[in-house]
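Have a look at the structure below before the remarks.
Only one protein chain is missing from this complex, and each of the others stays in its spot.
Chain lettering (A and B) follows the sequence in which the chains are written, and residue indices restart at 1 in each chain.
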């Protein structure tokens, strides 16, 4: 199992998911309840277990910006301090649930469940295209019953598009074209590029851009370990320099618990902006593509869980990026900090 | 996990559940088959596993007062002695399943799965209101996927009525009113009282008694560890001494297996006796209340099962009764006998 790197920022939710209702999520094994302040509109994240008898606060109800436990009424303010208990006026001084640092940025709610002293909001990685008014974004989130490392493997090696997503986003050229990989171990960033000069245009792009012939297709991955993955996609009719269709594909990979991962996905485009038909097509089509990954990773995890004995993997050139990502994740987990060199 | 106290009487069933059909129950991890003798009408409880290959006798069929195993026909008389095996006339002398002491009392079938020599029928606790002709009783049983200690906690601290059962049996006064607790460690009895002089009348009582205004409400709990819980409830229109509406709420808490408990519940009233409409209302309404507990405890157990690490509880005044109950249960489990001082 891929170890968790605790002292890191992770995406807990989309900003639009965090509102008046209490939202329960599990981040790196920690149950968390998320909601939005009625006073100042800020997102709040508290430990999702009452100190009294461990009842989930996400199954409770709000009293203004406080949460009143649904079992015995222990009430916590937005900072996690217990402000009221039943049957007595004195509130025990130790009655408090953890409050987690939260940063809302680029339509994402980032959370830090590690050592709060180490939380540095300035290190939250950016995905500004998600809120760029010149782009239109579709998105979703799928929980997967798989080690989060399997999702990292999946995304760092796009040769699987040819086989798992053939007829959707994959074409023979993706697997056939060699990659170049750059690794910044210190910054914890992996970059994998695949540039196809003359490739079949897959339905994903043919139907959204209207291109009918072959394309030049650039795939430039940036993985900011452990959570944020950006795929910068540029396509152009083959042999031409314009128009360039720009698509930014975002994934946030958040380990939920051992063997469970949240797969946040988004597709942002700078063409057909605001075109509802294209938006609906890309939302449905990419959801189908994501579910192909979800099904494959659920299946793969079940296969690994029933391995009769130890086994070896066999890695080749296409795995260079994923193997670098694994090394960085291992270093982050071992360090317990936000930096591989800490 | 709360340890089992084996040398104790537990409710295995209602007397009406034990009849001609074979009834399988698991008591403290022991599979038991229950049925009623056609000869003398007495309840019979045998170990629910054939000595031959462990097939459940409860999935078999009766031959008079004997059970013939549904797999290979080993036949056991009502005392558990094997009286017939297939293919040969000689029955091995060791062929016998355990027969458990049973006491039928107050409409309950009590069983003893501990050391038979220690079973003392005179120590079965009483709940005579269940068969009092001057009262009407509704009842049921719900299995819960939770440690039985969670149900003991739940019932010994009624402040949860305000939060979990608000709009049903809880009102603000329940949680707000301090309790008095009496513990008889030697007898294994915990008494928790909460007397509300001027309280809102919850729908449970408003609709069954017809009271329209506020009430005096007395809750007097007697818990005879480990199994029998009685809540003596008395309500009166506020400021008056009559009429007094008497309700006896009975629970039998029977550990089934680790993480599983049977929740037997009954509500007996001395008003609107025989009134079918009130009976139907109380049966449905209390079933809803019990299911609120069942859902909460199932949820709580799942939360505890996925705790990422060790945790602490935080107890306050309302927990005095439940903590006393835990101490008594621990002593009973450690002693392995029916008495904390044994």
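The rule we apply is simple: contacts are C-beta pairs under 8 Å (C-beta built on N, C-alpha and C of every residue); 3 or more make two chains touch, one makes a residue touch a chain.
Because the structure is predicted, anything quoted here is derived from the model rather than measured.
Participant: Quick one: say which of A:47, A:69 or A:179 touches the chain that got left out.
Facilitator: With A:47, A:69 or A:179 as choices, the missing chain is touched by A:179.
Participant: Pick out which of B:16, B:94 or B:312 touches the chain that's been left out of the picture.
Facilitator: Per the contact definition at the top, the residue touching the missing chain is B:94.
Participant: Pick out the residues on chain B that sit against the missing chain.
Facilitator: Looking at chain B, the ones touching the missing chain are residues 26, 29-31, 49, 51-56, 59, 68-73, 85-88, 92, 94-95, 257.
Participant: For chain A, which positions touch the chain that isn't shown here?
Facilitator: Touch with the absent chain occurs at residues 153, 157, 159-160, 162-164, 175-179, 296, 299-300, 303-304, 306-308, 311-318.
Heads up, the rule we're going with is that only the chains that are shown with their structure count from here on.
Participant: Chain A to chain B: how many Å between their CA centres?
Facilitator: About 47 Å separates the centre of chain A from that of chain B.
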